[in-house]
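For this view, one protein chain was removed and the others were kept in their places.
After this line comes chain A, so read on.
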Amino acid sequence: MTPTADVRGMTRRQLLSRATAAGASFVVGAGFVAAPDAAWAYETTHIKPEAFATLVQMARDIYPHDRIPDENYVIAVKGYDTPEMAPAIEAGIAALDAAAQGKGFASYLGTGWERDRVDILRGMEESGFFQMIRGGLVTGLYNQKAVWPIFGYEGESYSQGGYLERGFDDISWL
């Protein structure tokens, strides 16, 4: 993901110098979330960066695909970063952190193992917040053309004349 606005002007070193770790997967600074190596950065506009980082982690924990980079999870949830949605998202993330604290962790991102986060999510999977995030991800994540090749899915083939001459029946292991 291309860094945006103010973040764009910074070198990786500058960016990382202004950030603090949020769990193992993210660093956050004033108005931005980034990868720990600054390979990507997303400038939040309405959701607090810590809450947004938690939201991205939550998205990955709901639909974990180890070969899909964080950037695609960021794209899947950045639609919530609006004045209308930000309060509900921050409230939902606050509830998530509270649930984590109830289990002895500092925060949702303060957990070490995915199984601990999944345990927290199981406890709130009937909530409107969880269902909204999960439901939105079904299209928000899997309808990104950029992730299709990771699954081997080839998308449309009409422009190439279909598969008639391109392997519709090429299975060889039966």
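Going forward, contacts are C-beta pairs under 8 Å (C-beta built on N, C-alpha and C of every residue); 3 or more make two chains touch, one makes a residue touch a chain; residues count from 1.
Rule of thumb we're sticking to: contacts and distances are computed from a predicted model.
**Q** Between "ATP-binding cassette domain-containing protein", "Choline dehydrogenase-like flavoprotein", "Glutamate synthase" or "Galactose-6-phosphate isomerase subunit LacA", which matches the UniProt record of the unshown chain?
**A** "Choline dehydrogenase-like flavoprotein"
**Q** Which parts of chain A face the unshown chain closely enough to count as touching?
**A** Looking at chain A, the ones touching the missing chain are residues 62-65, 67, 118, 121, 125, 134, 138-139, 141-143, 147-148, 151-158, 161-164, 166-171, 173-174.
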